[in-house]
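Here the complex is missing one protein chain, while the rest keep their positions.
The block that comes next holds subunit A.
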Amino acid sequence: MVATRRRNHGWLVWFTFVIGLLLSVAPMPQFMEILRPLWVALLLAFWCLQLPDKVGMVTAFALGLAEDVLYGTLLGHNALILTLTVFLVLSLAPRLRLFHMWQQCLTLFVVLGVMQLAQLWLSALTGNRQPTLALLLPAVVSALLWPWISYGLRGLRRRYNIN
């Protein structure tokens, strides 16, 4: 009984990823575009902390490819960046699990900042140099969103017993 229930709710993880992808292309006013949170990275960070044997770097790679197709970047661009992010999160995982929420936020800000810098380097390599350091703003916004996402998804996980 429990086993079947578990199997039934594993799709919820993927559902959150689909929502994340949708949110990352949802139309926004021009001035808020620069603040768009890194939804997919946040979701990946949460799920790879919670279900490290289900969601990991391969998932990140696949989602990155999906982002590449959505954004029209070179295939592998976002895949590399998301894989790197998940790698950082996973290698910090034992510590992150013990941290207070504000410490987690801070750590995630650093991780996502590194991710955005990697983004900057890769887009510069492919000829699309972004002129400012404003690309760190999404990392700030995402770090601020982390507590809500974390509590919300943890509630979801407990409610549906996703394992």
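Simple rule for what comes next: contacts are C-beta pairs under 8 Å (C-beta built on N, C-alpha and C of every residue); 3 or more make two chains touch, one makes a residue touch a chain; residues count from 1.
The working rule: contacts and distances are computed from a predicted model.
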{"item": "Protein name, per the UniProt record, of whichever chain is missing from view (\"Formylmethanofuran dehydrogenase subunit C\", \"Cell shape-determining protein MreC\", \"Aromatic ring-hydroxylating dioxygenase subunit alpha\" or \"Sulfate ABC transporter permease subunit CysW\")", "value": "\"Cell shape-determining protein MreC\""}
{"item": "Among A:Ala41, A:Leu90 or A:Ala143, the residue in touch with the chain that has been omitted", "value": "A:Leu90"}
{"item": "Residues of subunit A (touch criterion as defined above) contacting the omitted chain", "value": "21-28, 30, 33-34, 36, 50-53, 56-58, 61, 64-66, 69-72, 74-77, 79-80, 83-84, 87, 90-91, 94, 97-101, 104, 122-123, 126-128, 130-131, 135, 150, 154, 158, 163"}
